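Notes follow once the structure below has been shown.
The complex appears here minus one protein chain, its other protein chains still in place.
Chain lettering (A and B) follows the sequence in which the chains are written, and residue indices restart at 1 in each chain.
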Amino acid sequence: MTAAPIGYGRQSNRLASGGLIDRSKTLHFTFDGKTYAGHPGDTLASALLANGVVLTARSFKYHRPRGILAAGSEEPNALVELRDGARREPNTKATVAELFDGLTATSQNRWPSLAFDLLSINSLFSPVFVAGFYYKTFMWPAALWEKLYEPLIRRAAGLGRASDDADPDTYEKATAFADVLVIGGGPAGLAAAQAAARTSARVILVDENAALGGRAVDDASEIAGNPAHEWVKMLEGELSRNPEVRILRRTTVFGSYDGGTYGALERVSDHLPHPAPGAPRQRLWRLVAKKVVLATGATERPIVFGGNDRPGVMLAGAVRTYVNRYGVVPGQRVVVFTNNDYGATTASDLVRAGADVVALVDSRPEISDHVYRITNETGVRLISNAAVTDALGKRHVTGADIRLGDGERIELACDLIAVSGGWNPNIQLTTHLGGKPVWNDRLHAFLPGAVPAGMSLAGAVAGDLTLAKSLAGGNAAGSAAADESGHKAIAVPVPTAIAESDAVTPLWRVIGYKGKAFVDQQNDVTEKDIALAEREGFRAVEHLKRYTTLGMATDQGRTANVNALAIMAELTGRTIPETGITVARPPYSPVALGALAGHHRGKSFKPTRLPPSYRWAKEQGCVFVETGLWLRPSYFPRPGERDWLETVTREVNTVRNAVGICDVSTLGKVDVQGAGAAAFLDNIYMNGLKTLTVGKCRYGGMLREDGILMDDGTVARLGENHFFITTTTANAVKVVQHMEYCAQWLWPELDVQIVSATEQWAQYAVAGPKSRALLQKIVDPAFDISDSGFPYLGVGEITVCGGIKARLFRLSFSGERAYEIGVPARYGDALIRRLMEAGEEFGACSYGTEALGVMRIEKGHISGPELNGTTTPQDVGLGGMVAKKKDFIGSVLGKRPGLVDPDRPSLVGFRPVDRSARLRSGAHFLARDARPEAANDEGYMTSVAYSPSSGHWVGLGLLRRGPERLGEIVRAYDPVRGADTLVEVVSPVFVDPEGGRVRG
Amino acid sequence: MRIACPHCGERSLDEFLYSGDATVKRPDFAGTTAMDDFVTYTFERTNPPGPHRELWYHAAGCHAWLVVTRNVSTHAVASVELARDVALAAKSATKDSAS
Partner (left out) sequence: MADHILTPSSAFMDWHPPATPKLAASARETLTMASFAAARGKEQALREAISAAYGAVLPKSAGRVEAGGIAFVWAGPDQWLAITEHEGARDLEAELKEKLTGIASVVDQSDSRVVVRISGSRARSVLAKGVPIDLHPRAFAPGSVAITHASHVGIILWQVDDAPTYEAAMFRSYADSFAHWLFEAAAEYVSAQP
């Protein structure tokens, strides 16, 4: 690439040629209200730098002017608010945001403007705002905390503003499988993907950027004698044409998980003004791979010196990325400051781009031939055994203060200081599962220790920093991975590359600087903060991190952690391994909650289950209630009805005086067959079932092994070896799980087959004095449903409506004469319509869960609130049902003294002394004169309802020795809702206590 | 974590429900120490690091109950067996030893 004149048009720092951008198209964007030009292929950062915009942000605590340090996701400073309106996103790294036409960005954390930020007054208080200041301040006077300190701190906290509007975009989740997953699309990753893809292996290649090539393109290297980006293009072509290869660009693998599973975030539409029709904004991938080649490269680390956070101090590798990938030179007069050989190649790259490289300041006293060759060829002034002590300038670098080997100080004018402190392999994905990294004394960096099963390493992440070694290592790793996943390796030639040098001599911080020297720029942690932490005893690296907040910002300290560790090591006279290690946890970079939710937002958070009568009920204007995943009809308001109470009262009265129909399809239904079915059910129900005759059903209760009631329902015997049981809606899944546990694990020798049949049948309760008359109109004449032909608790397989298969049960939850009719679910809609039509002459109504609940409370039937995980059968008046001789789940522990203690709260009814008073469930019972204290608590109200049959509110509850205290007056105490009501203890059966109605 | 269900193959952890210790055997309800035995069986567990034999239920799959030998420190799954097979083998072993 020949030197090109710098600056054309208004993009003063844009090179006339070079880079992967498309100069034929111009994009316009605004930053802080000013409009600039850029090109497709730019990031916001490269476009800003092209336009000579260097000041991008104000730092978190001190509001110092900040610019752009890096060129990738490790950027700590250039955080902007991207877009506006509903898509506004704070804390977006300008180095990652791809430019599109019309992009708007705003700087953050400054007022009134970036250039003149009044809050930079914080800098004056910097001696107060050192690390951990909030542990020592804002304590006195204590009264001011809530009124003054906290509101102030809250307003000062955070960087950007999130939008308050709903996110207009959709997100997706997807799973992909591979034989070989290659993480990283730089030279090592591309070589690995190529080698693996040449076999028959299924390969997924993932790269964070839009364009592949990694450091090879960033450094404008040569591969096989040609510019690297040409080799990349050729490889991309080969991989794209292979149907077994999937390339995920703009995708970050953010976490390693067990079982060869990796989480990745694909930024599908972040680079567009808005997503294409039907496309998601982002997609969350779960990648499952047999083998993984980790080729994530390395991140450059800075050197810590005074003013090293000034706009215009940048990582050397980032400067080269801007030159070679984006065709931008971020400064006209450059000082390169380095402790390793990469500094020299940076200088030569900049000279090639036409920049004036004022000096190469190399901290090392002994310089390699490799470096001398470059400085001789380029004519760059080499100052060895020297260090930049301070960057001069405030809102922009204006010069560098340099201390020479003999102690003399010189000042060089410049507008860009390119810093290279060495490289940190991006090992984070190897530590997510607990693998501890290992310090390498040649590279002075952490390398992976134990890696997740199935993972191998290639390129810089493995410590192979040079291009030649990366290509060779990637090739070998890719072949090996394919081979180990069952696809025989095929020899693929490794392309040549010029030799490079990775020699480095550590220099973590410069001594004798004047200004502030930053280690973690995003959280404003200085070198002196580390010394403070050490003085205060926070010397372990985990304490250092939490005390100073170093490494805890959105860049996860990628340009800070190792430097901090090294400085702490120097301060405490230990080696770096002795001082500690840095271990990362997922996610590697921020992941939007929307992406983690995917499809599961709003109403789609969970699936919604619709019962068979749903369409009909909606037509009636029914009000629904969520019961687990189901939408159940709650009540059916009619025009003119004032409120739900009026509707529900009408429904109850209609059922008790005429007939009502309720959809009870949601209750669990389980088909149990086999020669051992009766014995099996006897083992799991607390009451005896062996005596249940064919054609009859019975109420049944199931306990947990600890003796507590788990669920209740009905058991119907359809045949000698054929049972049909029901459960509550809420416990349907749990009961099936429990039954399968018992059948597979506890009693596998029993011949029993269990099948869920909940959805096979649409089931309606038909209840009320006229219920039989109504059913007579739909049950086919062949079947006798008279009281003698079909007595209470009978069950039969019949047909209805001219031959439709059906099951009829004579059961009652409401306390009235009642039946349940089940038909195959496809006829559920038609049946409710037919029933309502047939019921017209009787004044039939449909009723929902509210009326259902009122009636069962009036009858003292227990339901969910009484089956609350703490009650025994004895507690709720079912003690008589518990079999005494057989073994069943819960039989032994149910007899524990604490569970049979007569002092336990037991089920009784309550009515308010003042009949007009409302009752509330959850109220606790106290003796009339007892103080409201836990010691005097005698139980609680479990269910309440307005009882139309009684004309007042009634309740069920658990009261100590309740059945012995009928007639007593107690207090129902509910301070949460401000209620304190006198109630009379009564029988829990408020309607038809003799129970005659169910039998007709 | 992925568990290899013998029927369905390797599946993600979120398809399964963990249900506890597979090494405890439901005691004889009629034994003289039945109450103590059931208390131990239901409530008392040691919890050492390292391999556990656990009961898992393939809830979002084939509904098979499984005995999974898993290292609770590393999540490494050493074996997965059908609970029914393990239970039947145990029952015939006790039958053999009883006869």
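Assume contacts are C-beta pairs under 8 Å (C-beta built on N, C-alpha and C of every residue); 3 or more make two chains touch, one makes a residue touch a chain.
Computed from a predicted structure; not experimentally measured.
Q: Which candidate, A:Ala757, A:Met881, A:Val900 or A:Val989, sits in contact with the chain we can't see?
A: Counting the whole complex, the residue in contact with the absent chain is A:Ala757.
Q: Which residue from A:His39, A:Arg110 or A:Arg202 sits in contact with the chain not drawn here?
A: A:Arg202
Q: Based on the whole complex, identify which of A:Arg381, A:His396 or A:Arg834 touches the chain you can't see.
A: A:Arg834
Q: Would you write out the residues of chain B that touch the absent chain, in ascending order?
A: 7-9, 11-12, 15, 60-64, 82, 84
Q: When the complex is taken as a whole, what residues of chain A touch the one chain not shown?
A: 170, 172-177, 202, 276-280, 286, 288, 598-600, 604, 606-611, 614-615, 630, 671, 673-676, 722, 744, 749-753, 755-762, 776-781, 800-804, 823-831, 834
Heads up, the rule we're going with is that only the chains that are shown with their structure count from here on.
Q: With centres defined as the mean C-alpha position, give me the chain A-chain B separation in Å.
A: The answer is 30 Å.
Q: Please give the residue numbers of chain B that touch chain A in the complex, ascending.
A: 1-2, 10, 12-13, 17, 19, 26-27, 29-30, 34-35, 38-39, 41-43, 55, 57, 59, 63-65, 75, 82-84, 87-88, 91
Q: If we count contacts the way the header does, which residues on chain A are in touch with chain B in the complex?
A: For this pair, the touching residues of chain A are 257-261, 286, 288, 705-706, 736-737, 740-741, 744-746, 748-749, 887, 891-893, 895-896.
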